[in-house]
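Then we have chain A:
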Amino acid sequence: MKRFSTLIWLEHRRNWMWSLPLLGSLLFWAWGIKQVTVMDVGERLGIRAGLLAGAIAIGTLVLCIMIGRIRSETRNGQYQVLLMSPPAGYTHITARFTYAVGVGFAYYVAIGFLFWWVFALAGIHFDARSLVDLILAMPLYGMSVGVFPLLAYTLLLMVFVSAYRISGKGWIPGVVMLLGTPVVLQWIGNGMTRILWTLPSWRVFENVPAAVYEQFGQGEGYEFITSASELDYTGLPIEPMLLMLALTVVFLILAGRIWQEVEA
Partner candidate 1 sequence: MLAKLEHVTKRYVKNEGLRDLSLDFPAGEVVGVLGLNGSGKSTLLKLLAGLLFPTSGTVTVFDGAPRSKRANIVFLGENDALWPWMTPSDAMKFMSNLYDDFDAARFTGLLDSLKVPLRKTKTMSRGERGRLRLAMALARNAKLYLLDEPLAGIDLISRESILSSIVQEWHTDETILLSTHEVAEAEGLFERAIYLREGRLALDVSAESLREGGKSVVDTFREVLA
Partner candidate 2 sequence: MINDKGNWSIDMSAGPIFEQIAKNVHQMLARGALKPGDKLPSARDLAAKLNVNPNTIVHAYNELEAQNVIEKRRGLGTFVREDAPVTGMKKDMLHQAANAYADEGRQLDASIQEAITALKEVWDVG
């Protein structure tokens, strides 16, 4: 445990120039939200939600960049120091992932809170079993489906590229992985739509307020809302979450395994 916490400490010392500004940027987004003073309530909500969506995207990007900073280490010889250290590759990988997830969790929960605030300012209130459910559930779901696998994948990609650095052809497997990704994603997406909602879904909220239908009810992608317009809200599908968590674990194991086999 001492070793793991030391690796986390190392991660923080290595990355605070990314993680702290990221968390600090929340103030900027909060300020940005206050600056939106469009007259129409719906429009105001839309712009604010859009800003937060942007914050989510940027946050994910920053976290991926942060976790993928292996190249500079291989060049500067720090990778050698880590490879020669007693902790196993899995431990190193897990420490990096844990740090990024820890920072991400704080970030996305704060954004979740900002979303709740933004909707509250528009007079829309969601019901949930508790405030904790309200604030934590969506970030957790979103992180599980989107952020975890992305971070693990970035880690795997960078370790993979580093593994072939010695032979000078590191970019080939990297390009292969990148090109193959859309294909794999499409395959996963197709497979997923077939199994959606076969397992019990996660009722994050007790219901979705009528006001939300009015604002967002039109357009595709909101089937889960419109289909619930008969007040038959089914909740969030649990399958993508489980699948992505499983993928995350697979990526991390692969990355840990490659770390053990890397030459430096």
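In this text, a contact is a pair of C-beta atoms (placed from the backbone, for glycine too) under 8 Å apart; a residue touches a chain by one contact, two chains touch by 3 or more; residues count from 1.
These made the cut because all candidates are chains of the complex that A comes from, given by their letters.
If you're wondering where the values come from, they're calculated on a predicted model, not measured in any experiment.
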Problem set entry | Options 1 or 2 - which one, within this complex, touches chain A | 1
For this session: Would you pull the chain A residues touching candidate 1 in the complex into a rising list?
Result: 2-3, 5-6, 9-10, 13-14, 76-78, 80-81, 83-87, 166-168, 260, 263-264
